[in-house]
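For this depiction, one protein chain was excluded, whereas all remaining protein chains were kept in their positions.
Our next item is subunit A:
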Amino acid sequence: MSWVQVAVSQSSEDIFDEDADEMYLLKKEWNNTMKKRLKEGYRDGIEAGKELALQTGFNQGYRHGAELMITCGQFKGTLNALLSWCHFNGHDSALSTINNLLDVVGKYEDDVLKYLNSTEEQPHLGHILDSVQDMDLNHTAGTEYKEVKDGKHEDCGSSSENICRNNGEVGSLQSECRKANLCTDPEKSTLAWVKRQTVWLVEQLGLSLDILYHVQQLEH
């Protein structure tokens, strides 16, 4: 590299004006070279960091996703079992109720997946409630739902703020909460409602208390 010779010769000689331009160019070359090394290092670093973190992140996310959905899945399985049982035993009137509940659970699952696929966004309370209200559920179910809507308001008034804060989206969730008159945590509201409906249904069908027990055990 030519600049080496210049650097070496510099120790014993003065820098003349003619060399000033050369020095400038050499300095520029030095800077460019070092910038290149910096960029290469940055690229290498990104690759290495990403590779290491992907697996760790995957394992963490997997656990989180599985735990979120295991209860939902159990509701689905339970309702499907009840559906087939009702079909076999001629309880046709219950079929549409069960299908409606399955739709609610299915929609809830879709929302959870959307949330997991995005960046830390909570499922939109409004959407879940809209889809539930849109369904033409039978009278008793409708009444129960209305009770939930009105009743829960008091319970959740104080705790809602804390939950909202934890979610980090204080403004939007709080306004949704007031609009919905339901508990802030969407998990608690949707699956809790499904659980209550399922329990009521099992009672209506005159089925064994054991089924009620395992449904009650489902955490939401």
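Please note the rule applied: contacts are C-beta pairs under 8 Å (C-beta built on N, C-alpha and C of every residue); 3 or more make two chains touch, one makes a residue touch a chain; residues count from 1.
Note that in this section contacts and distances are computed from a predicted model.
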Since a chain is absent, check the UniProt entry for it and pick the matching name: "Nephrin", "V-type proton ATPase subunit E", "DELLA protein" or "LTO1 maturation factor of ABCE1". "LTO1 maturation factor of ABCE1"
For subunit A, residues in touch with the removed chain: 1, 4, 7-8, 33-35, 37-85, 87-88, 99, 102-103, 105-107, 109-110, 112-113, 116-117, 119, 207-208, 210-211, 214, 218
